[in-house]
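The next block holds one structure in the form of structure tokens; read it before the comments.
Missing here: one protein chain of the complex. Every other protein chain is in place.
== chain A ==
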Amino acid sequence: MSTLLEVSGVSVSFDGFKAINNLSFQIGKAEMRAVIGPNGAGKTTFMDIITGKTKPDEGRVIWGDRSISLLGMSEAKIAQQGVCRKFQKPTVFEDQSVCDNLMMALKRRRSVWDVLKYRPAADIARLEQLADEIGLLGEFNRQSGELSHGQKQWLEIGMLLAQDPKLLLVDEPAAGMTPSEREHTTNLLVEAAKTRAVVVVEHDMEFIRRLNCKVTVLHEGSVLAEGSLDHVTSNQEVIDVYLGR
């Protein structure tokens, strides 16, 4: 399996505190990966580095077949490469409709000029299909601020799908969801991982078990263990720092 993203030897410190310490990580083109670790392990910071929000002090982040470095790129350029991110808190544009949110996310050219010229007519059918997939077709023209918490999570996932990313970074997707919503989310993520790389950060073990994928355990900014869920949960170090608490 060819590698899509390779992070090697990355370190970041905030005011002397090493949030990420010599971290290395690889993921293939159509792979699901769960990242677990106690609070403050550096999971969100890890995503910040890949998406360009945080610049690492050292290390490399190599992307795609042409092995380009993501480090010098702006957040927008990285996103245009096909790296997409879902935040811990659902962040949709509350002032705008479901349709508008999806339209902004839809994979189209992003320059000022292209966006000024953009005409939505040809894309409406695709947007409706997306809204249908996330169960929000009935709310297509509603302000997204009026949606329930779960529906906002859905909309955000819909926006990720609309971007048609090569790599999907999902930060704690199941937080605040009902059991049935969780199941729906699991199915969507598993489905997405068939054609692209998906990295899921999650605390909920049950959720991770259902993803049925390789697990990376982060602790104090570096990888503590990697392998199947059963493999890592039987690792004594992992039990000590994380599961045992």
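Observations, loosely collected:
As a working rule, contacts are C-beta pairs under 8 Å (C-beta built on N, C-alpha and C of every residue); 3 or more make two chains touch, one makes a residue touch a chain; residues count from 1.
Heads up, the rule we're going with is that contacts and distances are computed from a predicted model.
The complex appears with one chain absent; UniProt names that chain "Urea ABC transporter permease subunit UrtC" among the candidates "Glutamate synthase (NADPH/NADH) small chain", "Urea ABC transporter permease subunit UrtC", "Phenylalanine--tRNA ligase beta subunit" or "Transketolase subunit A".
When the whole complex is considered, the residue among A:Ala30, A:Ala79 or A:Val190 that touches the unshown chain is A:Ala79.
Contact residues of chain A toward the unshown chain are 51, 53, 74-77, 79-80, 84-85, 87, 91, 93-96, 100, 103-105, 110-112, 115-116, 118-120, 159, 163.
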